[in-house]
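Got a structure here, written out as structure tokens. Questions coming.
All protein chains but one are shown in place.
On to chain A.
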Amino acid sequence: MKVLVPVKRVVDYNVKIRVKADGSGVELANVKMSMNPFDEIAVEEAIRLKEAGVATEIVAVSIGEQKCQETIRTALAMGADRGILVKTDDAVEPLAVAKILKGIVDEEKPELVILGKQAIDDDANQTGQMLAALLGWSQGTFASEVKIDGGKATVTREVDGGLQTIEITMPAIVTTDLRLNEPRYASLPNIMKAKKKPLDEKAPSDYGVDTAPRLKVLKTAEPEGRKAGVKVGSVAELVDKLKNEAGVL
């Protein structure tokens, strides 16, 4: 079974984000970039499936500028087998990403696509679902456990009320939640081996996808700073404020 794992290059989770002075977006110059943490979990899950003898090949895909190649190499150093870089310098929205991924799925014919449930830069949480819809495949989102057996996938999902376990038919889309696994570190020998693994370069046009943005960003602004609290004189006043100002009672 072939597994496809899309990986996104995002601002490192540790970096304190700064909004550009003109409000057009966030500052990306001289900022540390890394693989989206949810995608690391996706790569790890694919590797575990391969180690368990369920998966046979893992293909890592990234869409974006040339430097996304480094993110693919990280996946290869963790244990993916080969990579595909779909190169574009444009900002690509989730729908366009899903369309490109559909093109890759049509070509590569994986039986399973594991994606992060969302990317930590824009937190859209859309690509996996859109891809499932475009392909007409089953989807198990927010997975905290995945078992694959005889053409079926059993996926435990993290939902508001707790855990929900569903059985879906393969081929399928799985999106990862935090508790699915703890990704391994790469190692120095594997970083060197990753250099020699194949990495194809494509363009969105190879899949007939127009990446022109459908959305318009009006403004980017930092959240307002926390305001100082107030001291209440009595329990009655507190209850009153909770009821009438905060509206939580």
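Of note:
Operating definition for what follows: a contact is a pair of C-beta atoms (placed from the backbone, for glycine too) under 8 Å apart; a residue touches a chain by one contact, two chains touch by 3 or more; residues count from 1.
Keep this in mind: contacts and distances are computed from a predicted model.
According to UniProt, the chain absent from the figure is "Acyl-CoA dehydrogenase", selected among "Protocatechuate 3,4-dioxygenase subunit alpha", "3-isopropylmalate dehydratase small subunit", "Acyl-CoA dehydrogenase" or "tRNA N6-adenosine threonylcarbamoyltransferase".
Among the residues A:Ala52, A:Met192 or A:Val217, only A:Met192 touches the chain that is left out of the figure. Residue A:Ala77 is the one among A:Ala42, A:Ala77 or A:Val209 that touches the chain not shown. Within the complete assembly, residues 12, 14-16, 29-30, 32, 34, 69-70, 73-74, 77, 185-189, 191-192, 194-195 of chain A touch the chain that is not shown.
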